[in-house]
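One structure below.
Removed from the display is one protein chain of the complex; every other protein chain stays in position.
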Amino acid sequence: MDLTREELLEAYRTLRMIRAFEEKLNELVTAGKMGGFLHLYIGEEAVATGVCSHLGVRDWVASTHRGHGHCIAKGVDIRAMMAELFGRATGTSRGKGGSMHIADVQQGMLGANGIVGAGIPLATGAALSAKLKGTGGVAVAFFGDGATNQGQFHESLNMAANWKLPVVYVVENNGYGEFTPTDFVVPVKDIATRAGSYAMRSEIADGMDFFDVYEKAGEAIRRARAGEGPTLLECKTYRFAGHFVGDPLAYRAKEEAEDWIQNRDPLARFEGQVLEAALVEADDLRRIDHDVEEELAAAVVDAEAAPPPGLEELLTDVYARGES
Amino acid sequence: MDLTREELLEAYRTLRMIRAFEEKLNELVTAGKMGGFLHLYIGEEAVATGVCSHLGVRDWVASTHRGHGHCIAKGVDIRAMMAELFGRATGTSRGKGGSMHIADVQQGMLGANGIVGAGIPLATGAALSAKLKGTGGVAVAFFGDGATNQGQFHESLNMAANWKLPVVYVVENNGYGEFTPTDFVVPVKDIATRAGSYAMRSEIADGMDFFDVYEKAGEAIRRARAGEGPTLLECKTYRFAGHFVGDPLAYRAKEEAEDWIQNRDPLARFEGQVLEAALVEADDLRRIDHDVEEELAAAVVDAEAAPPPGLEELLTDVYARGES
Amino acid sequence: MSRVLSVSQAINEALTIAMETDPDVILLGEDVAGGGTRSGDDVEEAGGVLGTTKGLVTKFGPDRVLDTPISEMGLIGTAVGAAATGLRPVAELMFIDFLGTCLDPLLNQAAKLRYMFGGKVRVPLTVRTVTGAGMQAAAQHSQSLYWMTAGIPGLKTVIPSNAADAKGLLLAAIRDDDPVIFCEPKRILFQAGEVPEGDYEVPIGEAAVVREGSDVSLIGMGATVATALEAAELLAAEGKSAEVLDLRSLAPLDEDAILATLEKTGTVVVVDESTPRCGIASDVAALCVDRGFDFLNAPVKRVTAPHAPVPYNKALEDAYIPSVARVIEAVRECGI
Partner (left out) sequence: MSRVLSVSQAINEALTIAMETDPDVILLGEDVAGGGTRSGDDVEEAGGVLGTTKGLVTKFGPDRVLDTPISEMGLIGTAVGAAATGLRPVAELMFIDFLGTCLDPLLNQAAKLRYMFGGKVRVPLTVRTVTGAGMQAAAQHSQSLYWMTAGIPGLKTVIPSNAADAKGLLLAAIRDDDPVIFCEPKRILFQAGEVPEGDYEVPIGEAAVVREGSDVSLIGMGATVATALEAAELLAAEGKSAEVLDLRSLAPLDEDAILATLEKTGTVVVVDESTPRCGIASDVAALCVDRGFDFLNAPVKRVTAPHAPVPYNKALEDAYIPSVARVIEAVRECGI
């Protein structure tokens, strides 16, 4: 494994930040301090972190309704994210987008997306840009198992395969689309199989294991950058919380969830792995935990104090004309 | 092979009727006697004929822009079809639909369709009806290689596989979608491969050989009727004429077309096979040729003499209300 | 006899009655059963993302209440095919914003099959879909796109403003032989109202005068009917008499009812939560200045959302939705 101590600590910091950020959101929404439809990524942190560890600003990411983790891993400022979730003018979208539309195009983040499957062609287009403009960048689309039943998935992967675009399609197979178990609606055992329709490479990673994701994503991204075309990377994972904050979770068995949460938590797994191999010290991790908490607390304070967008903002940003 | 002499003659009659019907259309359009966008099926007759030989009126077919062959094979009255193409009140759609909308729901024909891929979910829904209503019927969707790049293909096959619907998806791979060669836009050699995304059975038939199509379609239809779920049946074929009547065919090599037309004509092939095996006499076939010509000539005369729809028809049939 | 039910409960009741009275009625959509059909002691079905179809899979079984993949194009297309071949499907499009992922089966199939086939097929399809803003669900989960379906010849589009109409309109929609889009406005889905028991239909194509008046006509639909009624109340306090018309059916539009109220008051204000271009409000105004020209005493004012996507921030979202204050202001601009 080729990660330096700094890189490992950075990865842990991202894992922890995603976890803590969303625990904070859960708290805030449950307390009635934050509105909107929120979909938590808790449990799936290793996927975003493992993939995005390979990306820089010239690379593009398109995300989903469950997008906080991808945004954090892609380097979006968490203060601006928090402010966005509070609907403030200092938010990533100046308070006009909310959870499902957090974006930072400067940072290569093409946005969370409220339409299941819609990020897939966006990433495909970003890959086309990178290829034609010769930037050396790659594009990554994150999406769920459910999204692989959308026509946009099929049409995009086919185009990318035909054109050998520098793109990696990362499917986060968490076993459910909303309340419906994946095996009700996807008749193949592994979603990776679906790459076969496009003669595309595919790979399966343990989405609860940062290192497995890191390695397999690294290889796919390397191939994409080298002009060897796209990959479909399936990461087997699980969402620890409900589909959205407030979901009573009536549709899944408690033992099933308990098992994942107790035995396959990606943060605990990472910690065990790096401590066992003595790559970092427990203290390093605790310091990060602490820093993350402080940073988040400050982000909440800042966000709450920030001004909302003015009412004139209702009509701005509809068109570029006059503003460019 | 389990076909009786009568059945063989019937199959030949269908093959010949499709061929002759469309040669007549080509003549009429070229002479300026018929309008509309026409897509000829010539060269692909063995597919519709081989598949539909297994179907009865309780079975459903959904077709495409290239639909005349499917309609004829499914038993739609050729006089009503001809009248439709002339835009007459006696047409299948009372002159309001034209080539791309010939249909006969009584006969189980859910229509040609001007939207590439749109017939696929229609057939899927018909299969759902057949299953839930317990009619014993099956549904068949015919569509082109190009249509397999549509989201509707992907979404429908997935649903049918999940629900084990009694449906057969017949892809007519004729090597082109309009002017674009299939290998530009479909990165797999065999479209049948795409069944793998749905753990669906697939089969490849020589679409220029009635007997091969007949046999493989028969098996797929048998499975569908028996509740064993859907099949993707790829028939390799070729359209002898242009994409539409008037297509200058600049985009394909003349030798390629010549080769198919000279060496793989499905009518010549059928004739060779049945004569060699002495299953029927050449005279039988010539009699059918003659009958078909007469029938078509009469259909043209009738259609030309038939009245057009009245202008009030502009506004009828938009809604069922008041007419039911 | 009637009881107090929410709009969501009234819809559930209509679905139950429709399924009990006609074995060809089936439901399909994402999570309409909601997973729980799998098994297990401690799992139960969700009954739709907002719980509207709860209990139906238990009652009617998974053959008639089908959880589909997240495949709007496929599921609506399949429903069209089923409708053309003898079933009477009720498909759920979770939010009308997702029309973008399933327009073709509605636009080019459901709406046109009958015409294209010369009247020789029926497409008794109902599409239930949630519409509108008000829950900070932002730009892709808050639209009022019913203008898109209302504008398509061959489709019908209805939108109830209360629980009793929701039940009756949905029963009428399901039993209609044409494809009907049934809108469920988010803001009123959990509002309660008196709902008659038993089986009844509210005819499609008939608007309802929900408050009589003589000085000005306020025309609303779905959630904006309540806005119009509130405005009428305020106007009454100043001695001005507003009539409120609930369109209920957006296509076909009840032109007679619109012209009748215009004739009565001479002044029309349309209140529509949708964006302003190519919408229902424009159609009502255009009708008034055409067939109703001789009745017009004042400009026809349209109180709509702005020509902008729906914002996330709560204050902006509130400003986005037509308010009572904006209705009153429009009435003033008409010189009343």
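Letters are used for the chains, namely A, B and C, taken in the order the chains are written, and counting of residues starts over at 1 for each.
Here, contacts are C-beta pairs under 8 Å (C-beta built on N, C-alpha and C of every residue); 3 or more make two chains touch, one makes a residue touch a chain.
What you see is a predicted model, and the numbers here were worked out from it, not measured in a lab.
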I'd like to know which visible chains would be in contact with the absent chain if the whole complex were considered. A, B, C
Among C:Thr53, C:Asn108, C:Gln136 or C:Thr227, exactly one should touch the missing chain; which is it? C:Asn108
Kindly state which of the options C:Ala14, C:Met148 or C:Ala257 is in contact with the chain not pictured. C:Met148
Interface residues of subunit C (partner: the chain not displayed): 73, 97-101, 103-108, 111-112, 115-116, 138-140, 145, 147-148, 150-154, 251, 253, 275, 277-283, 285-286, 288-291, 293, 296, 298-302, 306-309, 311
Spell out the interface residues on subunit A facing the chain that's missing from view. 60, 62, 91-97, 101, 103-106, 110-111, 113-115, 118, 120-130, 132-133, 139, 151-152, 154-156, 158-159, 162-163, 316-321, 323-324
Chain not shown, touching residues in subunit B: 35-37, 84, 87-88, 93, 95-101, 113-117, 146-147, 149-152, 176-181, 184-186, 250-254, 308-309, 311, 313-315, 318
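Simple rule for what comes next: only the chains that are shown with their structure count from here on.
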Inter-chain centre distance, subunit B versus subunit C - centres from mean C-alpha coordinates, in Å: 39
Inter-chain centre distance, subunit A versus subunit C - centres from mean C-alpha coordinates, in Å: 35
Where the centres are mean C-alpha positions, what is the separation of subunit A from subunit B, in Å? 45
Provide the list of subunit A residues touching at least two other chains, using ranges where the numbers run on. 149-152, 184-186
Residues of subunit C touching 2+ other chains? 68-69, 71, 73-74
